[in-house]
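This is the structure I have questions about; it appears just below.
Right after this comes chain A.
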Amino acid sequence: MIVIHGAEVYNPARGHAPQPGDLWIEDGRIITPRQDVIPEQVIDARGMIIAPAGVEIHTHVTGYPLSLARRFTLSEGCRKNPLLPSPEEAARLYLQLGYTTVFDAATSPLYAFSSYSDLRQMEGVDRGTFVLAGDHHLLLQALASNDMDYARNIIAWLVSCSGGYALKLVNPGGGLAWKNHRKAPDLDEGIGIGTLTQRDVLKRCVQAVNQLGMPHPVHIHAGQLGQPGNAVNFCNSIRALESQRAHLCHIQFFSYGLDPSGGYRSGAEEVVRTLEEFPQLTCDVGQIMFGDAMTVTADTSALSRLQQGLKKPWISNQVEAEGGNNILPLKYAPKDPSNAVQWATGLELLLLSPDPARMFLTTDHPNGAPFETYPQVIELLMSREARLEALQQVHRAARDRTGLAAIEREYSLGEIFAMTSFGPARSLGLNDRGHLEPGALADIRCYRKQADICGMFASPEWVMKNGRIVYQNGRVDTQGFGEILVARPKWDQDQLPHIKSDLENRISISFDLYALGGTKMENTREVPCTSTGF
Partner candidate 1 sequence: MHINGVLIDDTFAEAFPMAYSKLIITADTPALARQAAQAAAGMAISIIGCSCESGLGEALDPAETPDARPGQVLWLYSYSAEKLEEQLFFRIGQAILPSATSACFNGLDSPLTCKPGAKLRYFGDGYQSSKLLEGRRFWRIPVADGEFVLDESFGIGDGVGGGNLLLMGTDRMTALKAAEAAVEAILQVPGAVAPFPGGICRSPSKPKGKYANVPASTNDGFCPTLRSRVETRLTPDAHAVYELVIDGDSLACVSAAMAAAIRAACRPGIIQITAGNYGGKWGKYHIYLHQILQENPA
Partner candidate 2 sequence: MRVVLETRQDCTGPISLKGINLPALFHLSQGEIWQLPLNHLSQPFVLGDVFKVDIRDSDGDEVVLRGDTRLLHYCGYGMDSGRVMVEGDAGACAGSGMSGGELVIEGNAGDCLGVAMSGGKISVQGNTGDWCGAALAGESKGMTGGVILTGGNAGSNLGNGMRRGLIAVAGNCKNYAGSCMLAGTILCLGEMGAGAGVGMQRGSLVAGTIQSILPGFSPAGLADTGWLRLYLNWLEENGFTMPASWLEKPPYRFSGDHLAAGKGEILAYEFPQ
């Protein structure tokens, strides 16, 4: 039994204001304070800030695409590249930032074993991965024939056999179009299988996943990523979900207006206004920060467009019956007008969004910036002064073509914790974390109160996982902690021969070896699905 004494406790489940009081912990969980016993250990936390540990909802730290990306950073001392830490290092670095739950955003089922072997190495944090299926041939085929029962089974089977936690859609149909030398389909354009459109795929997949009762709804990467003027299409995509629950990822890359010059301007207001109509949606922002970045995405259409503009080497790997893995190194420059607008748009989205528990901070690591820049972003959110100073350092397009300069809002600490812990945990369906109510996991971060916001968030005083301090004074202890979180939605075993014959017609690998190949995953925890029937 441990008591954390004397701190300012932020419990996002009870609003944004701090509460004084002691926090009691037993067997790795938070309990109601007891009067009748003497605790074994009292942690003196006077002058400290206590909050639930961070929950990362969208990052890229595992799997085959990351191996490809590492090929692009080979040089002496390559291990120190903050963009591409090894999975083991990534887990450490997240712990040092106060995050104890990390979700990798994409696994291609065919390469699922690569992701699993990387996840295994991420000791110290709870982690999981989302399964890519926006271009999965079997799924699209089922959706095209409007056989929703079969589509649900395929989704459930794909997520289970890949060891995933949720379903991810990346510009549905875009990969298929690229393989066939076509431009990526618009929302209401046929994707090349029957009369199926991207709108249909989004709508039906979201419906199917919600019917399966998976803990995290569909994780959506929409169409037209990175194109000036794509905010219109994005808002239409949001409406296409028809008020169903879903998560939209790195929406900064979809929130651009079209400047009369043909370049970027911010479309943040329009996007935020549209999101307000649909309170069941959650988003993460995908903030960019200036400096080196590495594009790691399954969206071949968007990346090939970028690559043709930059004329830089890229690695593009197409996966049979699925999407692709694409890698392109990038650098965001403060004096580049496009990059400056992108940077300001992300901040604008965060600042305009009224509910921090629905719009989360991510950098789409390593696409926008390494996750180690979170403290810097938080500082920009919490201090208008810092924001205006930063605005002076970047191209004036950030002032002229976005509304950032006029925004006066400053996030409070409580809002930051809601944004980085409570919101993502709730969106992920993890009710046991992101707050400090009795029964919650004792995943806690502790900061020493100070004026330097960036410095405070960059170096927590200590971080606790399951009631044990795993990071303190620069030392990380990851041994034996953390589980791989999986969802295993129910699916009809009778459909197996059907799926098997369909799949074997499409791929070059035997069904038995597909995805994890029947490997028993170790050290997993299944988060239950709450299906309410179809």
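The candidates were selected such that all candidates are chains of the complex that A comes from, given by their letters.
The criterion applied here is as follows: a contact is a pair of C-beta atoms (placed from the backbone, for glycine too) under 8 Å apart; a residue touches a chain by one contact, two chains touch by 3 or more; residues count from 1.
Model, not experiment: these values are computed from the prediction.
> Chain A is shown by itself; which of 1 or 2 touches it in the complex?
Only one candidate touches chain A in this complex, namely 2.
> Over in the complex, which chain A residues touch candidate 2? Could you list them?
By the definition above, chain A touches candidate 2 via 73-76, 78.
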